[in-house]
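The other protein chains are all here in position, but one chain of the complex has been omitted.
In this document, chain identifiers A and B correspond to the written order of the chains, with residue numbering beginning at 1 in each.
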Amino acid sequence: MKILITTVAPNLESEVDPRFGRGAYFLIVDPATLEWHAHPNPGVNASGGAGIQSAQFVVEQKVDAVISGDFGPNAFDALNAANIAMYLFGATRTVRDAIARFNAGELERVGAAAPQRRV
Amino acid sequence: MKIAIASGKGGTGKTTIATSLALSLANVTPAPLFLDCDVEAPNAHLFLRPTFERRQDVGILIPRVDESKCTYCGKCAEVCQYHAIAVLGKKTLVFAQLCHGCGSCTLVCPERAISEIPDVMGVIESGTARAGITFARGMLNIGEPMAVPVIRQLKKWIAPESNQIVIMDAPPGTSCPVVESVRGADFLLLVTEPTPFGLHDLRLAAQIARELKIPAGVIVNRDGIGDASVDAFCAAERLPILLRVPFDRALAEGIARGQTLVDVRPEYGAWFRQIVAQIANREVVR
Partner (left out) sequence: MKQLVILSGKGGTGKTSVAAAFAHLADADSLRAVLADADVDAANLELVLSPRVIEEHDFVGGSVAVIDPDLCNNCDTCIQVCRFDAISLSHHVDPIACDGCAACVYQCPTNAIRIEPQIAGRWFRSETRYGPLFHAALRPAQENSGKLVTLVKQQARLRALDENYPLVIVDGPPGIGCPVISAVSGADLALIVTEPTVAGIHDLERALQTTAHFRVPSFVCINKADVYPDGAAQIEAHCREHAIEIVGRIPFDQTVTEAMVNGAPVTAYRADAPASRALRAVWERVCARLENGQ
C-alpha cells in the first residue's frame, strides 16, 4: 500500500503541510515499512485550481490514499474521480504521527460531499 | 475617434476624468459612447446614471465530454495549456474556472467526444445616460477570475455610430484587462497623481502605450499634493501633460457624493473639449 502526505519539508521528521494544492512537498510512504520518497508539489505555484495539477500528479503516482489538512473542491473532484481515498490530519503535527494514526484508523476520511468552492 | 483612459495606479481619477470628458462632449452630435471597461469594479454608472435597456450574459465556451464516446486517451489533457481538462481514472473532468475557451481540446479529440457549452462569467449592459450619452459596461460575476473575456465581448457588442466619439474607461493596473480595454484606441489619456506611487505606476502605463503603439498624454490629478517628479518624468519621456487638476477638497467631497469634476467645476468642460480637439487635429505629439 502507498499513501501520500503533504509536508513542509521532504522527510519523515517534517511537519505536515495543511493544504493539499499548496503543500510544499508530497511524501509517498509505505505505512507498513516506512519506506518513503518525496517530490516537490508540481502544482504549488499554479494559480487557481492548484489542486488539479497536484491531483493529476497524485494519480500518476498510483497511491491508494492521500492525507492532508484540507482539500479544495477541484482536488476533491479529481481525487474522487480516480477513487483515491482522502483523509484529514486533524490535530496531527508531524508526518510520523500522521502515519501512526492512519495505521490505527484514527484519521477522519473525507466524505462524499464536495467542499464549497475555495481557493 | 476612440479615447481610452488608463493609469497604472488605482484611485488616480480615471473614472472622474472619463465621465467628465464624456459630459463635456454631450453637445456634440452624436453624443459620445462611454464604455466602462473596469468589469471587476465598475463605477462610471454612479456618475453618469444610465438607464439600462439591453443586457446580455457573457462568458466563454467550455468543453463538455460525452462519456459514452470518450476512450480516456488523454489527448485533450495533453493539449490543454491550462490544466482545465484532466483524465482521472475512468472520468474526464472539466475545471471551468481554469478554462480559457480556446477550443483546442474540442478540435483534437480523436473520438469527437467533446462539444462546447457556454459558461457564463459576467454580464454586459447598455442604455442611455445623462446628457444623451450612450453608456455600456460589463460586470464580472463574483468569484470569476477572468475579466478579459467580458471586456472583449463588451467592446464587440456595441458599435459606435459613425462620427461618434468613444470613451473607454480602463481598470487600474497594467496587465491583460487594461490591454484589452485600451486596445484599438486612437489616443491614451494617462491619469496620474504627483506622488512616488503615481510616478512608479505611470512609468508602467506609459510602457503599455508604447507596446501597443498608441499615442499618449498625461493628466495630473490632485496636483500639488506631492512632488515634481511626475513632471520631470513626462518631460524626459516627451509625454505631453494635457491638463492639471489641482487638489481641491470641495472637489473631493463632490466626487465622494457622485458628482463629476464638471458638475463641481463646470469650467473644466472647456479644457476637456480643447484636449479632444488637440487629439483630433493630431496636435498632440509624443
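The rule we apply is simple: a residue touches a chain if its C-beta (ideal position, glycine included) is under 8 Å from a C-beta of that chain, and two chains touch if they have at least 3 such contacts.
Just so you know, these numbers come straight off a predicted model, no measurement behind them.
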So which of B:26, B:96 or B:212 would be touching the chain we can't see?
B:212
Touch assignment to the omitted chain, from B:40, B:231 or B:248, lands on B:40
Which of these, B:79, B:96 or B:264, touches the one chain of the complex that we don't see?
B:79
Where chain B meets the chain that is not shown, the residues are 8-12, 15, 38, 40-41, 43, 46-47, 79, 81-82, 100-104, 107-108, 140, 142-147, 171-179, 195-197, 200-201, 204-205, 207-208, 211-212, 225-227, 249, 252-253, 255-258
Positions on chain A where the hidden chain makes contact
8, 15, 17, 19, 22, 24, 44-48, 50, 116-119
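Keep this in mind: only the chains that are shown with their structure count from here on.
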When the C-alpha atoms of chain A and chain B are each averaged to a single point, how far apart are the two points in Å?
41
Any idea which chain A residues touch chain B in the complex?
46, 48-49, 52-53, 55-56, 59, 74, 77-79, 81-83, 117
Could you pull out which chain B residues touch chain A in their complex?
77, 83-84, 86, 88-91, 93, 95, 97-98, 143, 145
